[in-house]
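This is the structure, below, for whatever I ask next.
Only one protein chain is missing; all other protein chains are in place.
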Amino acid sequence: MSAQLELPTVAPFFADKPDLLVEILGRYPDYGRRSALMPLLWEVQRAERHVGEARIAEIADILGLRATEVKGVMSFYSTYHEHPVGAYHLQICATLSCSLAGADELYDYLSEETGVVNGETDREGRFSIQKVECLGSCGSAPVLQINDDYYERVTRSRCAALLEAMRADRLEAPWRERSGDTDVADPVAARADGSPSGTGGAP
Amino acid sequence: MSDAVADRPKPIVSRFDPRFEVTLYRHVGVAGSHTLPYYREHGGYEAAKRALTTSPSAVIDEVKTSGLRGRGGAGFPTGIKWSFMPPADERQRFIVCNADESEPGSFKDRYFMEDDPHQVIEGMIIAGFAIGATRGVLYVRGEYYLAYERLREAIAACHAEGILGRGVLGSSFDFDIILHRGAGAYICGEETALMNSFEGLRANPRLKPPFPAQAGVYGLPSTINNVETFASVVHIMAKGGAWYAAMGTDDSKGTKLYQVSGPVARPGVYELPMGATFRELIFDLAGGPTMPAKAFIPGGSSTPMLPWTDETLDLPMDYGSMAKAGTMLGTGGVIVIPEAKCMVDAIYNIVRFYAHESCGKCTPCREGVATWLPKMYQKLLAGLGTREDLVVMEDMVRNMRGTAFCPLADACAMPVQASFKYFRHEYEHLVDHGEPLHARRDWWSA
Partner (left out) sequence: MKVTVNDVEVDLAPGTSAIDAVFAAGYDVPYFCSQEYMSPVGACRMCLAKVGAPRKDRDGNWILDDETGERTIFAFPALLATCTSALSEGMVIDTLSEEVKHAQNGMIEFTLINHPLDCPVCDKGGACELQDRSYEYGSGRSRFEFTKRHQEKHHPLSDLITLDRERCIHCKRCVRYFEEVPGDEVLDFIDRGGHTYIGTVEHGLPSNFTGNITDICPVGALLDATSRFRGRNWEYDHTASVSLDDASGSAVVVDARTGRIERIKAGLHPEVNKSWIDDGIRFGHEYTADPERITRPLLRKDGELVEVPWPEAAAFVAERLKEFSGKDVGVCIRADATLEEGVAALALAEHLGTGQVDHAPRYGPTVMPPAQATLQELAVSDAIFVVGDVSEEVPAVDLRIKDALRGVTPPPLLPHGVPIADLRLKERMPRKREILCVAAPYRVDLMRHAGTVARYDVGGEETLFRGLIAIAEGGSADERVLGMTLAAAKAFVDRLRAAKKAVIVTGGFVLSSQAAADAAERFARAVGARQLVLGPMANAYGLEAIGVLPSHARYDYASMVAGGAKALLISNLDPAADPAVAERLAESRLLVVHDMFMTATARLAHVVLPAKSGFEKDGTVVNLEGRFMPVRAAPVDAGEAVDVTGLVRELGLAFGVRIEGRSVRSARRSLRKTLGTDLEELTGLGAFVALPRRRVAVSVAARPGVRGRALRVPTMVRQEYLLRNPHLLATLGGPALRLHPDDARTRALSHDDEVTVRVDGVPRRLRVYVTDAMPSGVVSVPALPDAPAGPADVDLDGIVVERRRLEVA
């Protein structure tokens, strides 16, 4: 409790979003107010690509918690970031099925191309790379998660194309991979949206 | 007695039995299948409507008749689990859907939620009615953003159509679902860790007892089931428990989703009656391996692997057969391990996964799984290991078995022990020669 230094003041994140706050808090029963902790962290992170100290304190205030509790919870989960990630946060699944489909090589390639390694963000704030564990895309491995979207069965050529699109800020929505019983009898009729088929696909 | 057996129709244990039809997964992969109009066009919410006209105990009885066992991995009989709920009192009760699918090799639940979210919601309505819960919690793993969005839309559509909220489907039953998004923690697949996470706490597993039925979400009576379990309940209510029980083996009834990954011709999710063989799944459906295989993991990374032999491939995929073979059915996520993959490296990959996902609460997991064991593998793979190290590793893993607070340490220890059992020679080769039996190679396709 020594002299308090003036920190640059940041406008509270939720101050101008009362409806959002009410909606999030309203999802949970009164006695479960603390459940709103993770959704609040998500809101901040989606907007700011990380959750900084001031936001942690703000969320603690909203929920009547200590900032330490918020930090303790946030740091437990691997997808909340303390420091800003890139505009394209590249998450490469490194677990067994993806590894057997070339995830390690995929990581090496992306790292070399972007110049950043696991856990880093580049100087421009464009790319950041995170090695992650199983994303549940084992049947369409290897998977590259770019921000919230899964890009599956990322072959060498697909990866090069993705990278080019990101550099040009023209990344398109992901194609859909489905395999197994989801290859329905009439793929043409079923996939009227014209998305690429996930049929077959062997390494 | 023998007459009775003779009279009983032969159970359906093969996908190619003409009586079998794809049920759970028939809409997955179809464009637009996630919308409410599509779902209703295909008979959606009829099972819930029917269930709501009966009684909770009738629903539970039907589920008991079906022989359905939990599809999250442990295989606990669902009907029995539901009947553990204490007698109704003034307390709120919860039905919880564990959609934190994160066991390596498992990806069935994601497809469900992305392409057929209403099936999950319908299952939750039926289960909620059965256990007297007017609130549901649907906990989706954080990385499944599309699934989360699809579920959000689906729940909103249900509200608009009177399927959720006051008086579900015109009945007197009120039911609502809280959709909650995780943020990257495998441990949340453990039911009590999930509850802590939902409550805004660090996702450490809780002490049991009390079990969720006594004190679950917010300390209130709760029942938690896996996504596929809820989907199964829909069809059990639609077609009857007896229909379901006609599929599968004595201890494993019904139809189940299996996943195949690794180097096979057609990796993916396949629906088979329980008791079908690995051979049917891997060869007849998934097209067989695309390169020589030496082992397969039967049900997600935590289940002990089996060597690639005629005997193991012909094992029926049911709970009992798996236990007899010294492994587990788990989530049904089969990973084929090719001959060319260094087994030590493959197991290190799994160990690293559990090390990353250890919550840190208890000593054997935090220090063994998350710290020491991966270091030993790194040493081995760097060509610096000795035979002594193998002895130390085996003893360390023994100390991790059955000593930890939750099953995560066992989940890490079991595949390691299996690899020592079947592929000790690869470890020995590595420590004796300083390099693996199978050299590292480029697995990435063009």
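All chains are identified by letter, namely A and B, in their written order; residue positions are counted from 1 within each chain.
Simple rule for what comes next: a contact is a pair of C-beta atoms (placed from the backbone, for glycine too) under 8 Å apart; a residue touches a chain by one contact, two chains touch by 3 or more.
Here the structure is a predicted model, which is why all the values come from computation and not from measurement.
Give the residue, chosen from B:19, B:324, B:375 or B:425, that touches the chain omitted from the document.
Counting the whole complex, the residue in contact with the absent chain is B:375.
Just one of B:245, B:265, B:392 or B:437 touches the chain that is missing; which is it?
B:392
In the full complex, which of B:86, B:292 or B:402 touches the chain missing from this view?
B:402
Take the complete complex as the reference. Which residues in chain A touch the chain that isn't displayed?
Where chain A meets the chain not shown: residues 1-6, 53, 56-57, 65-69, 71-72, 75-76.
Pick out the residues on chain B that sit against the missing chain.
185, 201-202, 207, 219, 355-364, 366-368, 370-372, 375, 379, 392, 395-396, 398-399, 401-405
Convention: only the chains that are shown with their structure count from here on.
What residues on chain A touch chain B, complex-wise?
Interface residues on chain A, with respect to chain B: 27-29, 31-32, 34-39, 41-42, 63, 72-73, 76-80, 91, 94-97, 99-106, 109, 132-142, 145, 148-150, 155-157, 178-184, 190-193, 195, 198-203.
Which part of chain B faces chain A closely enough to touch in the complex?
22, 25, 28-32, 92, 101-107, 109-111, 115, 135, 141-146, 178-186, 197-203, 217-218, 259-271, 285-287, 290, 297, 301, 333, 335, 337-338, 341, 346, 349-350, 352-353, 356-357, 359, 442-446
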